[in-house]
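Coming up: subunit A.
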Amino acid sequence: MIRLTFIAILLSTSLLADTLNVVPGSKLESIKVALNLARAGDVIQIAPGLYQEGQIIVDKAVTLLGIQYPIIDGSNESEIITVKANGVTIRGLQIQNVGTSYTEDRAGIKLDGVSDCVIQDNRLYNCFFGIYLKRSNDTRIINNEIIGEARFEMSSGNAIHLWYCKNISIVGNTVSHHRDGIYLEFVDESFISGNTSTNNLRYGLHFMFSDRDEYTHNVFKANGAGAAVMFSRDIIMRNNLFENNWGTASYALLLKEIYDGEITSNTFKTNTVGIYAESVNRLLIKNNDFKANGWALKIMGSCMDNKFTANNFYTNTFDLTTSGKSDYNTYTGNYWSEYTGYDLDKNGYGDVPYRPVKMFSYLVANVDASIILLRSLFIDILNFAEKVTPVFIPEGLVDPNPLMKPRP
Partner candidate 1 sequence: MIKINNLCKSFGKNHVLKGVDILIPEGNITAVLGPNGSGKTTILKILLGLVKPDKGNVFWKQRITHGDYSYRNKIGYLPQIARFPENLRVRELFSMIQDIRQQPSDLEPLLDAFKLRPLLNDRLRHLSGGTRQKINTVLTFMFDNDLFILDEPTAGLDPVAMIQLREIIARKQKEGKTILFTTHIMSLVQEMAQQIIFLLDGRIYFQGSVQELQKLHGEHNVERAIARILEVNEHEGVLDSVQPTASTL
Partner candidate 2 sequence: MIKTLKYSFYDLARSNWTYLYMLFYLLTALSLLFLSNDLSRVIVSLMNIIIVLTPLIGMMLGTMYYYNTRDFAELLLAQPIQRKSVFLGQYLGLSLSMTLSFLVGLGIPFIIYGVLVSSEVWNFSMLLLVGVLLTLVFAALAFLVAAMFENKIKGFGVAIVVWLSLAVVYDGLFLLAMMLFESYPLENAALGITLLNPIDLSRILIMLKLDISALLGYTGAVFNKFFGTSLGLLVSLGALSLWVLAPLGLFLRVVKHKDF
């Protein structure tokens, strides 16, 4: 649908507009020159070849259209394309070598205070920042491939970076080897979907102070942490895959100061921690699969009124850890692979409540170093003893209706 409208728009404008062809070795071989010549609404077609140009400033509503991915190389010296006009489309370019700067946020493509732009089907390689949106609205970032060469957090930028934006669609992008895959700060009402974010140093997706956003069908693999969502409200997280975010300080999903959202139908597989939550309130966590994680859920202090229901927990080392003496969240109707109860009335729910917190996870939450006893026979005995006669673990922390079979 989006694509169709897009093509329609493209066709209607091109009827009125001119097309400028930039070809290496021809009279018009510089993109900057072409931009100077162009009027609003024109299309600048860029033929295949290498263009060693940086600091290209797009200050009119033009379309930059690459034919077979012409390469625009910034020689590691400067930002490459800066958009300063509304309604710009950048499509089909290969943009590379932005170069690290410690004083300015250089990007492959930067949008500065604009709206109604489209960044589509581009390749951005070895850019300090990939696509950077600053105070921009109503823009689409679609099907770009952004691969960085980040080595240290200190000296690297994010693949897609948004700051003070509204109504942005980030769809179908592949981002990897940057600091954060997708970074949003003060970004509201945006839609992030179908992106693949892998091997980023810090987070696959990073939300700060952003409200009413939705991210669905994304894949977060092998990042320092999958997604970090902090200081935000009304975020909807749906159908994402978090896999292999594995490391001593790794998380699949880190939540901090989050209110009123939902986490549904996501898959968390082999992460050190599935969901780490701190000061999270009124979230609905439903229909998620937690498989073979170290900790499926680490619910820390001041998390309240969250509801965990109809989730599947399979073979996690720890299903749930809480730090507090009491827990004010509800856990009900989940499937826990370690549940050993029975279902006499055959209603699909076990008749005996399940206690998802093991004695050992309680201990580890209180004394960090005791994790060193992981998989000791003593710990198994201790867990068993606590299971039979609970003493330490908060009385209310039970799933009163554990599912007998995993939710399909």
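Candidate entries met the following condition: all candidates are chains of the complex that A comes from, given by their letters.
Everything that follows uses one rule, which is that contacts are C-beta pairs under 8 Å (C-beta built on N, C-alpha and C of every residue); 3 or more make two chains touch, one makes a residue touch a chain; residues count from 1.
Keep in mind that this is a model prediction, so the values were computed, not measured.
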- prompt: Among 1 or 2, which chain makes contact with subunit A in the assembled complex?
  reply: 2
Query: Which part of subunit A faces candidate 2 closely enough to touch in the complex?
result: 246-250, 272, 292, 294-295, 317, 363, 366-379, 381-382
